[in-house]
Every structure is written in C-alpha cells, then in structure tokens.
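Every protein chain except one is present and positioned as in the full complex.
Each chain gets a letter, A and B, in the order it is written, and its residues are counted from 1.
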Amino acid sequence: MGLFTNMMPFATVSLEGAALLRVRALTVTYSTRNRQSAPALRRVSFDIAPGEILGILGESGSGKSTLALAILGLLPANCSVEGTILFQDEDLLQMDESRWREIRGAKISMIFQEPGLSLSPVMRVGDQIAEIIRAHRPGNGKTRKLECEAVLRGVRLSEVDRIYRAYPHQLSGGELHRVAIAQALACRPDLVIADESTRSLDVTVQAEVLNLLREINRKRGSALIFITHNPALLAGFADRVMVMYAGGIVEQGPTAQVFSRPLHPYTKGLLQLIPRSRNGTNLTSEGRLPVIPGSLPALNPSSRGCLFEPRCSVRTAHCQNESPGEVTPERGRRVSCFNYGN
Amino acid sequence: MGTEAVGRAIKPALVKARALCKRYVQRAPFSRKKFVIDALMDVDLEIALGCLTALVGESGSGKSTLASCLGILEKPDRGEIWFEGSKVSFANSRELTALRPKIQMVFQDSAGALNPRFSAAQIIEEPLEIQGRESGARLRARACELMEEVGLSPDAGNRSPLEFSGGQRQRLAIARALALKPTFLILDESLSGLDLATQAQILNLLLDLQTSHSLTYLLISHDLSLVGQVADFVAVMHHGKIVECGSRQQVFSAPQHAHTKELLASVGVVEAAFRTAQVGGGQ
Partner (left out) sequence: MKYLERRVIHGILLLIGVSVLCFLFSDLAPGSFFDEMKLNPQISSETVAALRSQYGLDKPLPVRYARWVESVLGGEWGYSFAYNSSVRSLLVVRARNTLLLTTLATLFSWLVAVPLGVWISNHPGKWYDRLSMGGTSLLLSVPELVLVFGLLYFAIRTHALPVGGMTSVGFDQLGLWGKTIDLVTHLIVPVTTLVLASLPVLVRHVRASMVEVLKLPFIQAARGHGIGPARLLFRYALPAAGNPLISLFGLSVAGLLSGSLLVEVITGWPGIGPLLLEASMSRDLYVVVGAVMSSTLFMVFGSLLADVMLVVVDPRIRVE
C-alpha cells in the first residue's frame, strides 16, 4: 500500500449539511489467478448532497463503471474492496447481502447501459417494473399495476397500456430508455446512478432523455450520478463534475467552474475535444481534430508517479516519481496535479 | 475552408447511386397483415473521389441499408450503382469478385466482427491469404506493416482481439480493411461505441490514411457533431430518403430541410450549453 500513502490529508468536505453519500478512500482491486492485480479504483473520495446532480467524466477503463457497481454492491466476487461508502450514515460496505437487497432499487437505483440488454427479453415490460415494486413494497397485483402505470406516465410515456404489455423487442430505443428510467424510479430512490445510459441514443432522443432526468431530479429531489465520456452533455445539466482517469479522481468541482477554468491537464484535453459545429471549427492548423495523445496506461501495481504523466503536456521530472495528492486550490474544487493551472 | 470545399466539389464521383429502392417485408403472426419497411426510397447519392462524405441519420433512417447496398453486401430492389464509372448493380459474380477488394467496410461492433479465435495478425492476414496476394513470411511482414500504419504496435500481433480496447479493435478492423488496398472505405457507425477522445483519434487516423492511401470514405453516424467537423460533404437521411446533401459548409450554415435543422439544433443546444458554461463560470 506504500504507493499511495503520500497523499495529502483529506480536505474537509466543502458541502454544508449532511451528505447523502460519502465515499472515502475507496479502492477496488480485481484479482485474477494468473495476473498481478492492479487497482481499478484508487483511493476515490467524494460526496454527493441530497438532490444534487453529479457528473462523472471519464474514458472507458477509467474506473467509472466500477465505481457505480461498487456503490450498488454488485462487484464480482473476485474483487477486494477497501474504504468506506457511507449512505445516509450507514456504511454500505459493512452490510450483509439481504440489507443490500433492501437498498438496491429502493434507495439507490441504477439506469443500466443498453436498456435493450438490461431488460429480460421474455418478460413483459410492465411485469419487469412490477417485480421491482414487489421486491420492495407491500401490495397486491392490482395496486402494483396501478403504480407501474403511474411510473410509466411519470417518464412521459403516453401509450401506457401498450408499453405495459409490450416485450422489449417491440419497443423503440427511446421507449426502452424511458422504461429503464421508470425501473430505476419505481420505488422513489434517494439516489439514481445513470451509467453511460444515453450513449447509443439518437441525438434528439438523447436531449429528451437528459431533459427528463433533470425534470425528475427537480421534482422529486432525488440525487443523480450521471456517468459519461462526453463533457458536453454535462454542461447546464450537472451541478458538479468529477473527472476520472485510470481509476482515480483527477479533478472535481462545480461544473461551470471546471468547464471555464479546468485545472488538470487531462480535463483541459477532454474539454478541447468538444466540437464547434456552429461557429467555426476547433481543427488544428493541419486540419486535424485536437486529441489527447497516447492512451490509458496499462494498470499495474508497481507503477509509480502520476499515471497521466506519459500523456501530459505540463509534466516535470517530479511527476515521474511521486503521485500527486489531492489539493484544494479554491473553495469547492479539488485537483490532483503538481502543476495544475499551468 | 469555403474555397476548398468548392474545389473539392468539382472532383469526379467515385461512387454514384441512382434511385435506389429497398423494401423489407415482415408478416405478422395470426393474420395476413404485412409490415412493409421502405428502408430506401429513391435514394440518389454521389460520393466524390478522395473526399470524406458523412451520412448522418437517426436509427431506422435506412443509412445502414444504404451502406450495405453500396458495399455490395446487399442488392437493392431497384436502382443503379456505379463504381469508378462502371455499373455494379447488375454485374455478374465474377465482376463482383474483382470489385469486392476495392470496396471495404468497417462495422460498429468490432468485437463481433473480428474472430476472437484469431490473433490480431491473423485477422489482417486472412483477406490477403484468401485473395492470394501474399504468402509465407511476406504475409506476416505485411500484417505488421499495416498494424504500424494504424498505430498499433506489431508486438501486439499475437494477442487476441478481445484483449484490445475498443479503440484498438477499431484500428485493427481498419487495418484489415486496408489490407486489400481498397479505394473506397465504408465506415458503418464505426465510431459510435467509442469515447469522445478515442473517436477523435480514430478520425485523425482516417484523415492521415486518406492522404497516404488516396482513399474515399463514406462515414455513417447518428451523431453529427464530431463527424461534421472533418467531413467534406454531409448527407442527411430521414425515413429512407436523403433529405439534404451538400458540402459541410452548406449544410451547417444554411440547412434546407426541417430534419437537418432539428439535428443541428440538438447538437447546438448541447454545445451552446457547454460554451455558456465555459464563459459563465469564468467570472
């Protein structure tokens, strides 16, 4: 564990009042029999307040999906998990499976990637929502059906009857997506996690889904963790944004501040990628798109220094040997970089 | 940029499609009722030589059907396709066999399109071997060369494609498509499953290869924003028809069809929000 001990002492949380979810030094390691294990998440710490929208930004392989699964307790058995995840002052990592089940779907729920694959192909869509209500609340078939229909109307699905009786293959991508959202909202959870859920959608549908999620967040006051690889989606949507790279958080802060003045070189690189379709272009002088050179490093336990160092434009000799701790350059913002702002 | 687009516009067309029609018929159970899906309705398209043409449309608009017709994987019900000035829609099988290496496709689900039992190098070697272009040690050398060209380390040649990341798999699929030295490359949603950062890298790779291999691209996507940045021409598909077609400049600055405007608006909203956030948080 000697690798990451030189982190700065954890700064006190900038949010006033009680946090809904408090993640501290969460480290997840997948271990396989024939390979050296490397942490998929490295000492991740963050808070989410009730009713807040937190955007998590990162490429595939950055550990953002692992984080979502860890919060729901769905990591496979070959994972070792360290740290704490406090949800409403209860440590999720200390709970037994039956307590987990009471929380999953009822207090913390997830909108899964690819609704076409995360719905059973041989069950009616309505039954799949009713099953979730059945798992968490008393009632009989009739009351459950009424609740389901209310939930479906709540996600702006108009032909509730048709949708209720349909099988997944009979619905369009947008409809399936709304069903997936309805599943997550069925038991009025306090925290909803959306994992790359708008990736496969058409642009127009994607915009509708984002509006819907926001509206629900406002109306119900449920917090939302929205995981994506596209920073543009978070603008005007997420209250705060958290940028992940190679299993760690490199920067977090209020969306507007992070987007206007990114501190970490990786965040800067990501924001450069956003196209300018309307006014001009952001092509380089050679007519190429701006990119972050290189690719994610292969994670291995013996790597030293900052993991972004090989791709970094502001690296110094220092970066190779020591991994940067998290610092708080201004109120509400945190960044893990020695040369931030340069 | 404007003069350049005009300059490109007078380039001759590599591929021409005239009045393509394709209809799928599905019969409903328990009844004589039929579902008719008109995937292509009188589609006209010209793809300029040495240019990148983006074909944009929502899912179900018929863009993948058009791609497989142009890639001669499927036969249109009606209409004609010209490739390098000769008609292919009714070519006999011998002529088609001669034509196939020149037209290559790269698909979205590269994990599914690459045989997981083959190593990366074998995947590239396979088309070369089948066509009898190379053999023995030259075969492996050519595969390594191609891997290097698409930015993969030749050392990875012995690994299974499943060990690759999504972006690397897409590079591998491009390398295989390039193996037969095609002139026309169709990329059917090849970027869709990838991260924004990887999409940009792959697009840059395509632009580099375009000059070195004198390639013509048809890039199919449901997302206008990134593709629109690098395309020379943009065609918009909607309900089986091409509703708008023109240079990048024309389509972005003066869209004619309502659907194009809608697509641009939804892209614009997201981008505008981002620019606002960039400016707004600055104080």
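Here is the rule we use: contacts are C-beta pairs under 8 Å (C-beta built on N, C-alpha and C of every residue); 3 or more make two chains touch, one makes a residue touch a chain.
Given the structure is predicted, the values throughout are model-derived calculations rather than measurements.
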From A:Ser120, A:Thr284, A:Asn321 or A:Asn342, residue that would touch the chain that is not displayed: A:Ser120
Residue among A:Ala106, A:Leu233 or A:Cys306 that touches the chain left out of view: A:Ala106
Chain A residues touching the omitted chain (full complex): 72, 74, 101-106, 109-110, 112-114, 117-123, 128, 131-132, 135-136, 167, 169-170, 183-184, 186-187
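Throughout what follows, only the chains that are shown with their structure count from here on.
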Euclidean distance of C-alpha centroids - chain A vs chain B, Å: 31
In the complex with chain B, residue positions of chain A that touch it: 59-61, 172-173, 199-200, 202-207, 229-233, 235-237, 254-261, 269-271, 273-278, 281-283, 287-292, 295-296
Residue ranges of chain B touching chain A (in the complex, touch as defined): 1, 58-60, 165-168, 192-193, 195-198, 200-201, 203-204, 207, 222-226, 228-230, 252, 262-264, 266-274, 276-282
